[in-house]
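Here is the structure we will look at.
Removed from the display is one protein chain of the complex; every other protein chain stays in position.
By written order: A and B. Residues from 1 in each chain.
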Amino acid sequence: MHLSRAKADPRDPAALPRLLLTVLAIVLLWPGLVLTEFKPATLVESRNLDVFARFLAGFWPPDLSSDFLRLLGRATLETLAMATAGLALALLLAVPLSLLCSRALSVSALLTGRPAWLADMLRYPARLLLILLRSIPEIVWALLFVRAVGLGPTAGVLAIAITYSGMLGKVYAEIYESVDQRPARALLQAGSSRLAAFCYGILPTAAQELTSYTLYRWECAVRASVIMGFVGAGGLGQMIDLSIRMFAGGEVVTILLTFLLLVLAADQLSSLLRRRLA
Amino acid sequence: MSIRLDGVGLTHANGYQALQQIDLSIVSGERVAIIGPSGAGKTSLLRLLGTGLMPSAGQLQLLGEQPATLRGRALRRLRARIGLIHQSPPLPPRQRVVTAVLAGRLGQWSLLRALVSLCYPLDAAGARAALEPLDLEDKLFTRCDQLSGGQLQRVGIARVLYQQADLLLADEPVSAMDPVLAEHTLGLLSQLAERRKLTLVASLHAVDLALRHFPRVIGLRDGRVLFDLPAAEVSQTHLAQLYVNDSLTGHTPPLPSAESAQAEQAPRRCT
Partner (left out) sequence: MKRHIEALFWLTLVGAALVWSFNWLQLDLVRLLRQDSLQQMGSYAGSFFPPDTSPTWLRQIFKGALETLAISAIGTLLAALAGAALSLLAAGRLGMLAKDMSRLLLNALRSVPELVWAALMVLAAGLGPFAGTLALALHTTGVLGRLFAEALENTPPGPALALRQAGAGPVAAFCYGTLPGVLTQWLSYTLYRWENNIRMAAVLGFVGAGGLGQMLYFTLSLFQQSRAASVILAMLVLVLLVDALSAWLRNRLG
């Protein structure tokens, strides 16, 4: 008689967790589909199809009249200016905030390697502020500023300034903490002020990464500026919003193409500068 | 005839001629070792036999088929009958041993069954049975990146066993193992091949291992067959001819003594 226990089918330890995960996925999927009113059939419903088809038909030929192109040129420059000015203002806020909350300049860390908890506590408000600034999407800020200061690019500039100061501040602080800490520590130990320790100890090594990230964010800012036009902050976004509402397919196509070219150009310029400056 | 090569030549895409005028026939159930210096063409020959490469000249017959004429389904069916044992097993690190072993029969399973088995192994018992002769059945559900090199190599062998191939091709299957393990694994492979009447063709660096475990030895040099003899008839002269290297002072490996198999002695390698 052969003992069959040893020859029984081996139990797969991963079977139960996988089953539970699948069940969980299905349980979450159904309400998700319901909440999003997921009905692919509406795409081919005759009413919608008609509207969209007519809209698409209007895409060709693209509108290339000289008046429109002049408007387009202005809007593009406005978008670029918004992104640049917004980022510049963001820097004004981001640099001091990042210095405030970075542990790289901690004097109390010189002894033990970690900042004293009291000093850490004081850093938290700065960190919290940075988190707050970047957690609210910039377009919400744009909407608020449009209501506060009126339509136009000012709202967009301010919105970018606020959100991007949060993003830049956080990443700057992380970059300060990730480069070699020894020069700065040595300076602090020798009694220099924190600002001097930063400029001579951290900035030289971190400069490349900082520039690179800032240029990357500028590129993002260009894209964000377009989007903010949708809430009235000017630039290409506002133009495309109007054109869509007016069902002017030809204009939409031209603006979309301009936008794609703009993003591409910004991408290239940013890479070029990153190579040259950093 | 299990394998037959008639005047087979192989020229790689870059023009390098790896094999020339190879005439071989291997009967089903035979165990053959291929030895030779580096660059002799051992790997190319094995890849040829595994249908990874097609001969540039001559005729190749494998398991009753002509691989050069096969396409698609038929080629896959032929390949499913050939098991390759690699020097460093191509196993995805995060895959579990059970799935890696079960992958051996992908050539015989329907796509649906393969996909289901990926999420839930349908034949875990079969995988365990394949791992048992290799002393790895307790690692059934471990991830491959948690195994040592020697254990991984044995998983590769288990996969080929699970595949139930008719022809086993092993390219330096034990070169990364310590002498004890290498001896043990080769012995195991030979045993399994003999018991299941499989054809086994292995390329080896270590001459003494080849002569000890394989009844027939083929010496390859510069893409040609130098000798094709029963292991007992391989002499020192044959080996000297095989491994002679004009750019180095002569040092050919001595024939191992009859009662060797001393694992304490590291196998002498040819320079």
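We take it that a contact is a pair of C-beta atoms (placed from the backbone, for glycine too) under 8 Å apart; a residue touches a chain by one contact, two chains touch by 3 or more.
The model shown is predicted, which means the values in this text are computed figures rather than measured ones.
Interface note for the absent chain: among B:Pro37, B:Gly83 or B:Gly219, the touching residue is B:Gly83.
Between the chain not shown and the residues B:Ala40, B:Leu62, B:Leu91 or B:Val217, the one that touches is B:Leu91. Interface note: of A:Thr84, A:Ser108 or A:Ser271, the residue touching the hidden chain in the full complex is A:Thr84. Seen from subunit B, the chain kept out of the figure touches residues 50-52, 76-84, 86, 90-95, 99, 103-104, 106-109, 111, 114-115, 118, 163, 165. Listed here are the subunit A residues that touch the chain not shown: 28, 31-33, 35-39, 42-43, 48, 51-52, 55, 77-78, 80-82, 84-85, 88, 132, 135-137, 139-140, 143-144, 147-149, 153-154, 157, 223, 226-227, 230-231, 237, 240-241, 244, 256, 259-260, 263-264, 273, 276-277.
Simple rule for what comes next: only the chains that are shown with their structure count from here on.
Across the complex, subunit B meets subunit A through its residues 96, 98, 119-121, 124-125, 128, 140-141. By the touch criterion given at the top, residues 7, 9-10, 12-15, 18 of subunit A touch subunit B in their complex.
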